[in-house]
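One structure is given below, encoded as structure tokens.
A single protein chain has been omitted; all remaining protein chains appear in their positions.
The chains carry the letters A and B, assigned in the order they are written, with residues numbered from 1 in each.
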Amino acid sequence: MSIIDHLPVLLIIGPIIAALIILAVGWHDRRLCYPVMLLSITGQFIASLIMLLQVIQDGTIRYYLGGWAPPLGIELVIDSFSGFILSTIMLLALLAIVYARRSVEAEVPAEKIVSFYVLIQLLLIGLVGMTITGDVFNLYVFLEISSIAAYTLIAGTRSPRSYVAGFNYLIMGSIAAGFILLGIGYLYVATGTLNMAEIAMLLPASYELSTVHAAFLFMMIGFSIKAAFFPLHLWLPDAYTESPSAVTVIISTVMAKVSVYAMIRILFTIFTTAYIIESFPVTGFILLIATIAIVAGAILAIAQNDLKRMLAYSSISQIGYIMFAVGVANQIALEGGLLHILGHAMMKGCLFMVAGLIIYRMGTSNLLELRGVAQTMPISCAAFALAGASMIGIPPTIGFMSKYYLVLGAFEAGYWLYAAVLLIGSLLAVGYIWRFIEIAYFGDHHGDGHQCASPEGPLSMIAPMVCLALLCLILGIFVEIPMEIIGPAAMILLGGA
Amino acid sequence: MIEVIFDLVTSRYNYWMAIILMLIGLYALIAKQNLVKKIIGLNIFQTAIFLFYISFSEVTGGTAPIYLPEGPEALYVNPLPHVLILTAIVVGVSITAVALSLIVRIYEEYGVMDEDELMKVVRER
Partner (left out) sequence: MTDIIGILPAVTIAIPLLASVLILITGRYENLRESVTIVAAVAMLGSVLAMLPSVLQGNRITLSIIPMVPGGDFALKVDAFGMVFALTAAVLWLLNSFYAIGYMRGLKEHAQTRFFFCMAVAIAAAIGIAFSANLLTLFIFYEILTIITYPLVVHIETPEAMKAGRKYLAYLLVGGIFLLAAVILTYLLTGTTAFVPGGFLEGAGSPLVLQILFLLFMVGFVKAAWMPLHAWLPAAMIAPTPVSAFLHAVAVVTAGVFGIVRIAGWVYGMDLMAALGLGVLLAVIASFTIIVASLFALTEDNLKRRLAYSTVSQLSYILLGVSMLSIAGMTGAMAHIPIHAFLKITLFFVAGAIIVSAGIESISDMKGLFQKMPVTVLMFSAAAIGICGLPPLAGIISKIYLAIGAVEGGMSSLLIVIIVSAVLNAAYFLPIIYTMIVEKPEREDALNGVSEPPLTMLVPIILTATISLLIFFFPTMPFLDLIEIAIGEIIGGVMP
């Protein structure tokens, strides 16, 4: 058995060792911990790509930890869906770490930087573990690993408000985890196994039991809190706004996506479509709440004066889009939802990177103080414009493609009104995106659009930002490339395999 | 009628205990103003869930899940939930540790440990 066969578990063990190395090395010399971190993330990214290719070629990868076959052992499962999510989050993580270096130097107190990088590595371990595990309690464990790291990371700035934000997130996140644990317990009581595939097989016999209903509800509510699905989103604005910019990039893209991934896994793989559509029809309810989330998030975003807070409320709206796909639950809508996971990760990552760069350069993220910022930071505002256009849904960006699929899926299923609300929601996105563009480009400006004398920002921060913005456009034009993996992924989810 | 309720309570008393503890924990978590008391509530909530798990691992007439020198034939209590709870307890402890350290920092910065006053002070700053 070669290294490739063991990649799934190496993807978890490797970073753990890397985290310890970072700790040791950082003790010695603070400046060495960043290169180790970068190396580790690059390795993880390459590994995730290798596994994605393997999944496309050979099908689902099942790895039994320690050689113990389920139901005795824990297995790691990488199918089209988790492979897709894995590559997405690793790509975003890599770009975020490249971006993070200067941003972290500026925002985090120097003596905490080593622990900071260790914690980011732990966060990523937890999230990767959540993505590739095939065991439901393992999911909980990795969820908690990532959550603890996240609570601490959010509280990592010099500003004291971040402590309060981290504390509030801790409270809500722990309640969520408690509910999830409870749900897992009920599932175990009902089926006697913790392996996801086996539960999916054994559960249909017990669909009428209130135990199963309770399990479903507890897990749904728990993951909804984690994914900030309206109206359980109250922790999100503070957490995104007060945390260090690099952390915001990571948690808004990687962590939010993995929480949604977990929810979709629970909904479609464990409680298959037979349950959520026929036995215990929640898809209609989810659709309704998702639509409200889309509109409410957008409206709240328009009302904000702080750039990061505005983007945080926008995230709430965008999670609504993905859950909209879940609510419609047909092939095309799910493809749109999965495409939106990828697209939103890139868009939001880029937008938060712009916000971070603005804070780095201008020292503030208050919109009212940022008039004419396009003069001093032309590249950032251009990236914002491109990623923002994708957010609004201007063709041919990836944001338009995912919206197209969502509307098409909704039309096909006969949800005319919901589709109309979704289209209106994308118009609302114009409200907050355009507000920044107006302020940035057309605020008071001093003179003609000449290049500014001082550099806009360090290359390590600009390059990932521009890369993400361009990817929004390129992956939108060549949308068949992601669709190659998304199509099978959606089919797997709906087929309940 | 009363028989049914009586039966319901006594035969499933473990679940009732777990639920009552859970609700007490949740109440403390949400309603108490003092931050430390919230964390205590969180712990009670998590402990209730642990008790729930362990209670359903019990098999009537089962013995502790350790192989005896004579051989493995015996009725054992289900050891799996115990294992799961060990992990969960560790997780709970870590979260309490993080939460308490955050509270210490909040107290150092703002000088208050009361939720309402904290909201006021944060807004002023």
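Heads up, the rule we're going with is that a residue touches a chain if its C-beta (ideal position, glycine included) is under 8 Å from a C-beta of that chain, and two chains touch if they have at least 3 such contacts.
Predicted, not measured: the structure shown is a model, and the values here were computed from it.
**Student:** I'd like to know which visible chains would be in contact with the absent chain if the whole complex were considered.
**Tutor:** Those shown chains that the absent chain touches are A.
**Student:** From the list A:72, A:303, A:368 or A:424, which touches the chain that is not on show?
**Tutor:** A:424
**Student:** May I ask which residue of A:208, A:278 or A:438 touches the chain that does not appear here?
**Tutor:** Spelled out, the listed residue whose C-beta touches the missing chain is A:438.
**Student:** In the whole complex, not just what's shown, which of A:9, A:408, A:470 or A:494 touches the removed chain?
**Tutor:** Candidates A:9, A:408, A:470 or A:494; residue touching the omitted chain: A:408.
**Student:** Which listed residue, A:231, A:396 or A:495, touches the chain dropped from view?
**Tutor:** Missing-chain contact among the listed residues: A:396.
**Student:** State which residues belonging to subunit A touch the missing partner chain.
**Tutor:** Residues of subunit A in touch with the missing chain: 332, 389, 392, 394-396, 400-401, 404-405, 407-408, 411-412, 419-420, 423-424, 426-427, 430, 434, 438, 441-442, 445, 447-451, 477-480.
Operating definition for what follows: only the chains that are shown with their structure count from here on.
**Student:** Centroid of subunit A to centroid of subunit B, CA atoms only: how many Å?
**Tutor:** The answer is 29 Å.
**Student:** State the interface residues of subunit A toward subunit B in the complex, per the touch definition above.
**Tutor:** Of all residues in subunit A, those touching subunit B are 137, 140-141, 144, 147-148, 151-152, 155, 160-161, 163-164, 166-167, 170-171, 174-175, 177-178, 181-182, 185, 188-189, 194.
**Student:** Could you pull out which subunit B residues touch subunit A in their complex?
**Tutor:** 26, 29, 35, 38, 42, 45-46, 49, 52-53, 56, 80-81, 84, 87-88, 91, 94-95, 98-99, 102-103, 105-106, 109-110, 118, 122, 125
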